[in-house]
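Dropping a structure here in structure tokens format, bear with me for questions.
Here the complex is missing one protein chain, while the rest keep their positions.
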Amino acid sequence: MTLRDWVPIFALLVPGLGLILVLIGSVVYVAVAQSFGYYALLGQSAFSLEFWSDVFDRKLFSRAVRYSIYVGFWSAVLSVALAYPLAIWLRKPFPGSIGLGALLKAPLLVHGLVAAFLYINVISYNGLLNQFMQGIGIWSEPRRLQNDPNAFGVLLLQVWKNMPFALLLLTGAVQSISDDILDASRDLGAGPWARFCKIIAPLSISGMQAAMVIIFIGALADFTFQTTVGPTNRQSMAQLMVSFKSRGDWHSAAVVGVSLMTIALLGSALLAFTSRVIMRGGLR
Amino acid sequence: MTYERLNSLLITMVVTVAFIWLAIPFTMAVLWSLVDPAEPWTADKLLPPVMSFYRWVDMWENSSLRYALISSYTLAPSAALLGLCLALPTAFALGRFDFPGREFAKLLCLLPLVVPPFITAIFFSALLFQLGLNTWRFGAIVFAHSILFLPYAIRILTVSFETVRQDHIDAARDLGASAWARFRVAYLPALKPGISATLLIVFIQSIEEFAIAFIIGSPDIVTIPTLLYSALGQDFVRPNAAVLSLILVVPNVFLMLILERLMRSANPTLSSGKG
Partner (left out) sequence: MAAIGIRGLSKSFDGFQALSEFSLEVNQGEFLTLLGPSGCGKTTLLKIISGFLEPSTGTITIGGEDVTHVPPERRDTALCFQSYALFPHLTVLQNLEFGLKQKRVSRDQREVRISEVAAKLELETQLEKLPNQLSGGQQQRVSLGRALVMRPSVILFDEPLSNLDAKLRDQVRVEISRIQRDYSLTAIYVTHDQSEALAMSDRIVVLNGGKIVQVDTPEDLYSKPRTPFVADFIGGANLISGRVSSQTEKGPIIIETSMGPIKTSHLVKDNVDNVELSWRPERAKIGEGPHCGTIVHRAFQGQFTDLILEQNDIIFRIRTNNDKLRVGEVINFSLSPDDVVVLEVDK
């Protein structure tokens, strides 16, 4: 293509893709620059590694990193693990399967904050769950379930919100495997487990990887669930970043932000790679 | 016939779980929003003792709800329109021209979806500070929303542009149509559902967006999600939170259902999961 062909295409790409690159590019640039001491709002801007070493020395930070990875990893794994059997089950339509799929995907329509409210409502001190457990006599008195230290509430909400998304991606992937291929494997003697390991899993791996990575990034960077139902003695990375920022400590916020992006990137790559190895090689 | 028995057992199980999962929490939310302050709903009663729309009226008159509704419902259409205008040229290029690196360009368009929203929010606000634009909150949110949701807009419109049939364009040219007439007869019919879907999806996403509105908007601009967030946090009054939750979720469910229908009629590839 000549320069003359490129000019109109470039001109067309500028308002859309161009702005995306400018915005995201400058956001990432500002984050990295601030983490090294540039773009100070107060005081002088100069290169320094001080913020990195300061933040990395804090126990708060390493706890937040571990905690965010914990939430991200388990949210992704649990959502996908729940969605896989459902997707396989709903692969072939049967009476009621469309309604069932819609029912399972309904949480996609519900805002995360609303989900958090609904959850709080059910598990609160005088909420339905406590009443129920007392009613059937398992618990003698109401228990405090809100902001549980193991973040089961956060994980539950993440799965509630993300399982339907994984289901959406996996149903697409699993439905694109033709009946003939599955029938052929049966005809050659493959039972249900062999069919899953040798045919379904390898052929739907890209859908699964996409679901894993997207859920992982979202849950890793979670702020709303953590601040509404998460444990009070721990902070997620996003929460830590926001709290640094609201104290005006932009440089430390930037260090957390850049670390968060790095972990998102590395973690996604690692998750995608491991799931491929497990699905393709390990189960052979 | 054990397979069928197993299947109906599974159906029953999933429906039960989904019921616990959805119906109970929502019923609770509706009931809580109807609790009259005259008598509190205590744990020993199955239903609220006195039910009224008092909370709804009260929230409407005495809280920032009205203000949040106004700002959410002006932000969203502005972001939708701006997003559409920004997405159209890029989608045209991606959908109608074959140039080296096109697939890569499509991939790059997804960037806003991979960067965690709070990072975008915080460092976009840092950028605004640097540029001295930090008082320009409303415009900044509209701008950020429209760009953040460009991936959806570009994706939908690219598919729409791809479905414009070259033989329709050629036939129109062959019959001597001007550029405008060609656009009307060949492009517009194929684009229309895509345009509505784009407007709707950016609208919904913008209404729901929390991070940007929270970081950039506070304290001046309150949207429904940020209002709900504060209602869940420092000033947690359960009936009020219930009212807000319902206001946030109910219109969106309807909008989403319309969207789903639109997408299905617009481009089957999107609804069949290849999108």
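Letters are used for the chains, namely A and B, taken in the order the chains are written, and counting of residues starts over at 1 for each.
The rule we apply is simple: contacts are C-beta pairs under 8 Å (C-beta built on N, C-alpha and C of every residue); 3 or more make two chains touch, one makes a residue touch a chain.
The structure presented is a predicted model; accordingly, all values stated were derived computationally and were not measured.
Write out, one label after another, the shown chains that touch the chain missing from the document.
Displayed chains contacted by the hidden chain, ordered by label: A.
In the whole complex, not just what's shown, which of A:1, A:81, A:98 or A:184 touches the removed chain?
Checking each option in A:1, A:81, A:98 or A:184, the one touching the absent chain turns out to be A:184.
For chain A, which positions touch the chain that isn't shown here?
The missing chain touches chain A at positions 178, 180-181, 183-191, 194, 198-199, 202-203.
Please note the rule applied: only the chains that are shown with their structure count from here on.
In the complex of these two chains, what residues of chain B are touching chain A?
The touching residues are 7, 10-11, 14-15, 18, 21-22, 24-26, 28-29, 32, 42-43, 85-93, 97, 99-100, 105, 108-109, 111-120, 122-124, 126-127, 129-130, 144, 147, 150-151, 154, 208, 210-211, 215, 225, 228-229, 232-233, 238, 241-242, 245, 248-249, 252-253, 256, 272-274.
Considering the complex alone, what residue numbers of chain A touch chain B?
Checking each residue of chain A against chain B gives 1, 5-6, 9, 11-17, 19-21, 23-24, 26-28, 30-31, 34, 39, 41, 86, 89, 94, 96, 100, 103-104, 106-114, 116-122, 124, 126, 128, 130-131, 142, 160, 168-169, 171-173, 175-176, 214, 217-218, 220-221, 223-224, 227-228, 238, 241-242, 245, 250, 253-254, 257, 260-261, 264.
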